[in-house]
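For this depiction, one protein chain was excluded, whereas all remaining protein chains were kept in their positions.
Order of writing sets the labels: A, B and C. Residues in every chain begin at 1.
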């Protein structure tokens, strides 16, 4: 482990600033959260993309959201095969241990993962088809979505596929028995969102009409 | 998909507040990030826990960090088996596509996932040993860490295991050829952190002495 | 007063969001309310409990309800002894200065104060009997209600006592001469409600039959 390096100084400096200000102001709350445990209202599944800040756009503070972030905000189908499934583990923990009341899947514009899926499925990125491509195999989850947008004009396809990433994840969430049971018992609701990070737009999926501005 | 529900009104209201204030103030930057793409300096791997706010403690704004969050901030070993590996996909994308300069693994206190691993490995949670337990199978990644803390007194073990979660992830990161190559070429550095969310503490891993306050 | 601390940043941020949206939209009304004074139609007496949102369930906006909230939505009996009586002051102001047309007493499910009264009266919480217990002395107001539910099975008692808290308060309201006079002159009506916050239920007290769904 000789390769672990000291934290860059700019981050140490910022942390010290946070400790002297925000932490001091919120110490009582942070201590209570540590002692009494977290009781987040919602799980949010969003992309790793640095432009997507779910806590900012929803003004969320420590303790509010259980947040899973992966490439392209995807949830794979239920597959209890004894293998490692990080996203499924996060969903299981949120629903069965924390008993969150909402799961929000938040897609976004200019998603590099979705673009990769688009290129792979349209034949433009054969390297992503390799078994050794983690991004390619991960984006396989979105292939059913690609099939639904393949007929669209080139220019419209990536954005439509970003929204399909939300819908495929919602569909896959419902394949988890504990998710479906909680939804049917009206102890959990699912929400599909897509944000245009450049324009500050936010659309939500309405089963009757598709994605519409909130 | 008839089960997708409208976003709760309190989140719509908060989003509208953000749109009218923060978004307006940062619109130029957000548009540039949309048009020119993201160029994050670092990837951060942290836990989904609602008490861990990496953007807060490092004062990070849109565009700075590519953030992957999973249960217990774990990275599995390199395993190019053609299966779905969400964390590995995120690491691959960060290192090979975005070419981040740092990967920070951020562990934390009172981690429910780590506690689960502790209980499973010590025999107190046999249900986590089932093939059908996504949390259990995910926490298998941390078993090598448990072996290293099993000799400690009961009270000290969970916290030590939280720090092992950081070390195991760093070790596993180095099994990825593209990570190792970037580290050896000095184009990437790895960092191991652990934060006490209640006390606002931050420790970093120093190969010479272990975890020490930053 | 060196102990007064800055408002947590998340609340400042939310306030700024409100100011830029809701306030802007309603500025004319808020200014008129400031200049012409409030003319609320009703006084509502509800619990401090964070799950009871009287403005939400009745869609009430600024200017509509004069709202007093205390532990367990209690009104003490008329007692003009020159001592401090906050609830009586609120009732006096609402009826004699604002001349509200309705007083609504709103009880609710899972009330911690009522549970405390139950435990105290049944002998399970002797610490609440101490003179130094503010909660205990406050819940003394509900003792006459406990006497009326003491014969019920254990499981039924807390909920019945929550409803007694509404009835005791209505009875006590009528001991205030200015309330009685206004009721008898048909310038004021009293209403007893109980809400199940989990199920979204609302029952009202009908003298002929007891609590019934609205």
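Methods note: a contact is a pair of C-beta atoms (placed from the backbone, for glycine too) under 8 Å apart; a residue touches a chain by one contact, two chains touch by 3 or more.
Nothing here was measured: the structure is a model prediction, and the numbers come from that model.
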item: Contacting the left-out chain in the complete assembly, out of C:14, C:118 or C:159; value: C:14
item: Options A:52, A:117 or A:188, residue touching the unrepresented chain; value: A:188
item: Option touching the unshown chain, where C:4, C:155 or C:185 are the choices; value: C:4
item: Subunit A residues that touch the omitted chain in the full complex; value: 25-29, 31-32, 36, 39, 41, 59, 63, 99, 101-102, 182, 186-189
item: Interface with the undisplayed chain - residues on subunit B; value: 5-6, 8-10, 13-14, 17
item: Sites on subunit C contacted by the missing partner chain, in the whole complex; value: 1-8, 11-12, 14-15, 17-19, 22-23, 27, 30-31, 33-35, 37-38, 40, 43, 48-51, 53, 55-71, 74, 76, 80-94, 97-98, 102, 104, 109-110, 112-113, 131-135, 137-141, 167, 170-171, 174, 183, 189-193, 196-200, 202, 204-207, 214
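What we mean here is this: only the chains that are shown with their structure count from here on.
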item: Top chain pair, ranked by how many C-beta pairs fall in contact; value: A-B
item: Equivalent interface positions on subunit B and subunit C, same or different at half; value: same
item: Closest chain to the centre of mass proxy, which here is the mean CA position; value: A
item: Inter-chain centre distance, subunit A versus subunit C - centres from mean C-alpha coordinates, in Å; value: 41
item: Cα-centroid distance, subunit A relative to subunit B, in whole angstrom; value: 13
item: Inter-chain centre distance, subunit B versus subunit C - centres from mean C-alpha coordinates, in Å; value: 45
item: Numbers and ranges of subunit A residues touching at least 2 other chains; value: 22, 59-61
